[in-house]
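Of the protein chains in this complex, one is absent; all others appear in place.
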Amino acid sequence: MIVVMRHGAEEDEINAVVFRLKQEGYKIEVSKGEERTIIGVVGLNTRLAETGIEVMPGVDKVVPILPPYKIASTNDKKGKTIINVNGVEIGGNRIQVFAGPCAVENREQLLETARVVQKAGASILRGGAFKPRTSPYSFQGLEEEGLKILAEARRITGMPVVTEVMDTKSVDVVAEYADIIQIGARNMQNYALLKEVALTEKPVLLKRGPSATIEEWVLAAEYLMAGGNEQIILCERGIRTFENATRNTLDLSAVPILKAITHLPVIVDPSHGTGKWRLVTPMSKAAIAAGADGVMVEVHLNPAEALSDGMQSLTENNFIVLMKEVEKICQAMGRHFSSNPG
Amino acid sequence: MIVVMRHGAEEDEINAVVFRLKQEGYKIEVSKGEERTIIGVVGLNTRLAETGIEVMPGVDKVVPILPPYKIASTNDKKGKTIINVNGVEIGGNRIQVFAGPCAVENREQLLETARVVQKAGASILRGGAFKPRTSPYSFQGLEEEGLKILAEARRITGMPVVTEVMDTKSVDVVAEYADIIQIGARNMQNYALLKEVALTEKPVLLKRGPSATIEEWVLAAEYLMAGGNEQIILCERGIRTFENATRNTLDLSAVPILKAITHLPVIVDPSHGTGKWRLVTPMSKAAIAAGADGVMVEVHLNPAEALSDGMQSLTENNFIVLMKEVEKICQAMGRHFSSNPG
Amino acid sequence: MIVVMRHGAEEDEINAVVFRLKQEGYKIEVSKGEERTIIGVVGLNTRLAETGIEVMPGVDKVVPILPPYKIASTNDKKGKTIINVNGVEIGGNRIQVFAGPCAVENREQLLETARVVQKAGASILRGGAFKPRTSPYSFQGLEEEGLKILAEARRITGMPVVTEVMDTKSVDVVAEYADIIQIGARNMQNYALLKEVALTEKPVLLKRGPSATIEEWVLAAEYLMAGGNEQIILCERGIRTFENATRNTLDLSAVPILKAITHLPVIVDPSHGTGKWRLVTPMSKAAIAAGADGVMVEVHLNPAEALSDGMQSLTENNFIVLMKEVEKICQAMGRHFSSNPG
Partner (left out) sequence: MIVVMRHGAEEDEINAVVFRLKQEGYKIEVSKGEERTIIGVVGLNTRLAETGIEVMPGVDKVVPILPPYKIASTNDKKGKTIINVNGVEIGGNRIQVFAGPCAVENREQLLETARVVQKAGASILRGGAFKPRTSPYSFQGLEEEGLKILAEARRITGMPVVTEVMDTKSVDVVAEYADIIQIGARNMQNYALLKEVALTEKPVLLKRGPSATIEEWVLAAEYLMAGGNEQIILCERGIRTFENATRNTLDLSAVPILKAITHLPVIVDPSHGTGKWRLVTPMSKAAIAAGADGVMVEVHLNPAEALSDGMQSLTENNFIVLMKEVEKICQAMGRHFSSNPG
């Protein structure tokens, strides 16, 4: 961390900052330039933002040097994290495809969809039982009934299931049924929820918030890790920008950046990331080419009847096409593909 | 709602859409143009997005006509909503100033700050007991202890207190102590929380999410209203943009827009909206000039010692200057000002 | 400027950076911390970004300390710049209102509008002769014919005129007729144009680019100043964000920021900044309350017949209301108002 003093800062002001920082236990080096005095501060900076240095007289700005996260950082752990969910490895050589409907609508729909996506090669089943919806008048999910249907699908197919938890009160019940607990984009900075989910022993799929920087997203992962849960899958699902041809702007650059700064697996959700089913296959291919460990796609056997997000769901046939296309990119990347034997 | 068919859509496709819409109970008018067929749909459109019309063969796009909210809309209620909190009216002629520290740090700090802001003319006391923090290593608030200190400050000063709830589990305890329950920006689309807070009888201060459109924000208010709580104060606190000279970009245009499309009171938080204390006074004045019903500002008697957000907090002297400056704008607007007798 | 080395940077790498910087004539101070080595660099940093330090082995990042502009900065000039255009002072105590149609459509329209806005108190006449239009099929302006009409309006009313130049080829002709040359938002980083306009002796109204940071905007002003033209009026006109309730998001925080970091006059264009005439009056008031030196508003005597931007134009009556409302805010700010005798 570096403290930059204002042009013309008084000697007294500089001394006061130095005194305060030494009091907090930091080592200090002062560089007096022609225009500005710069104070180098050595030590962990995780709490320094709170010491109020920035508002001390004569201070122009405080520039952080180290990233604000630790456990999620590649500095602190040897090798990449590979998460094993009932035998399905996420973050290893094999690319995994998470597929299923946006929402669990009823037993028949989910079981049939599970069979279809498994047959096409998906390795993990997705489906929402608790649904965050922009309008209070939209379908809000089957809740525990939906979780039971997901558990039945797992029993029948053997596929692990991932489903979203929206509320601290539901963490226990979701953790009981799910193999992977999803924290949705709008809850990425729901800190109460992060702390509660950190206490479960289930892997967590942490979606990026629509206006979260990559650093804030990794800090949300750090919340989970600091709370004791280090099995985290990061999921890029688009950020909010001025462009309205897509529902969100899928930020695929986040994939190689996250691969460099953390040791966690990274997947991409092109269904929410674009909001348009025609873009799901090309963006799935792009995601894998950018280095993602998997993709999560919405499949609905009859999108025109879907209770949510029909616009971005693939039909069975479109999903089969996606799987074939994505597999070619996987091979070009030198990686094995989903549930297909390698 | 209007359904626009693709150029060259088949007669069968058009008929299928019309059939489906009639089945759902809508009245239909079909306009066949040279280039496109357009289907006008009359009726409530709140659930139509889910009927999957958009993915039916031959459909190009579905254009909503009516706003997706009802209770929050100016169409549905005569006059403006005025919220009376222990005698302090929000949304009426009088501009109210909400002031206090970002976080309740200890008893002395809060009580002293309460006295200072009240003396300067603030009418409502703010202070966080549960703090949403980007980093897990930052101060997280005094929790219930903080709520008790707020209640004591109310007892002493008579000022109503507003404080944030972050989690469904804490709604009861916050509602017990607070006069106004704040839903923070990051929780604006925490639907579980909205539904739970809707069940309390306390007025709600609903902050805008950093990437929420005005329409989504009003829909979040609609969640509260549909759940039975119509005492809502909307608080603009900046949106996330590319500009990094400020912490957020304060969107003051939202004020006159909200005044036109809803009947709810609107206030502005220039402390979070800019993140820089030097901007708080000019932006408070601008907020009132744009038509806001009040401002909420952070005051810390010693910002350099603040456990959070010192950078954006006003000192006692700066707050007194703000009050004097803002009062002049209130007068120019023909409105009474905060706790000062009019 | 500070060079932060990577964790574990080799001694050789540090020495190479130091050698290179000394070669370029900078003074250096090296701080070796536990985690990182930090190299403080003293001297002008305007060209340093190009020295390629950032890609030298072992370098993590380069952090600029000084702002990249000089002449536009408050450090380099005593007092505020006041621009006198035919007796109308911009940047002084008096708030100036720039008004007129988006485009000059014909002689009668412009002369009549000029009379109307002058009568209501506007001090400067605006009107586009060269129009930047998103679509090639939209009205592109009367070009030199429009300039002549503007000159006639000045002759009749005595008001100075401001009009846009879009192209280096037209700089001479625009400079011949205009009193203030406008550089439009889309041309803020048209450097060839900035350099050419810098050579004229006319004051320049420099609009902010829709995706320009405040720093980039000041750098565009620096282009003009470095080229020899220091008579610059900065005009905030909204930035592009995800919010689509307005055409742009008017960033009023830019006003007090610019007032602090530069010595230049700052005005606000709420017509383009919002794109909706109903928002023009409240946002004009907010602009003045935030500290702007003036506003520029579009007036069309018959907006439904306007060849461009009718949606954001005020009618005569609405403009008269605006002037009365804005005047009250001017008084509250302790400033004189437009052409009205103070």
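In order of appearance the chains are A, B and C, and numbering begins at 1 in each one.
Assume a contact is a pair of C-beta atoms (placed from the backbone, for glycine too) under 8 Å apart; a residue touches a chain by one contact, two chains touch by 3 or more.
Here the structure is a predicted model, which is why all the values come from computation and not from measurement.
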| item | value |
| --- | --- |
| Visible chains that the absent chain touches, using the contact criterion stated earlier | A, B, C |
| Which of A:A16, A:L111, A:A175 or A:I329 contacts the chain that the document leaves out | A:I329 |
| Of C:N15, C:N84, C:N106 or C:S138, the residue in touch with the unshown chain | C:S138 |
| Sites on chain B contacted by the missing partner chain, in the whole complex | 2, 4, 7, 27, 29, 31, 33-36, 38, 40, 42-43, 63, 65-66, 75, 240-242, 244 |
| Hidden partner chain, residues of chain A it touches | 211, 213-215, 239, 241-246, 249-257, 260, 273-274, 278-279, 282-283, 285-291, 328-329, 331-333 |
| On chain C, residues whose C-beta touches the chain left out of the figure | 20, 46-47, 49-56, 68-69, 130, 132-140, 166-170, 186-187, 189-193, 209-211, 216, 219, 222-223, 226-227, 240, 277, 302-308, 310-311, 313 |
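Definition applied: only the chains that are shown with their structure count from here on.
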| item | value |
| --- | --- |
| Category of the chain touch graph - line, ring, star, complete, other | complete |
| Central subunit by CA centre of mass proxy | B |
| Approximate Å spacing (C-alpha centroids) for the pair chain A, chain C | 39 |
| For chain A paired with chain B, centre-to-centre distance based on mean C-alpha positions, whole Å | 26 |
| Centre distance in Å when chain B and chain C are each reduced to the mean of their C-alpha atoms | 31 |
| Multi-chain contact sites of chain B, meaning residues that touch two or more partners | 211 |
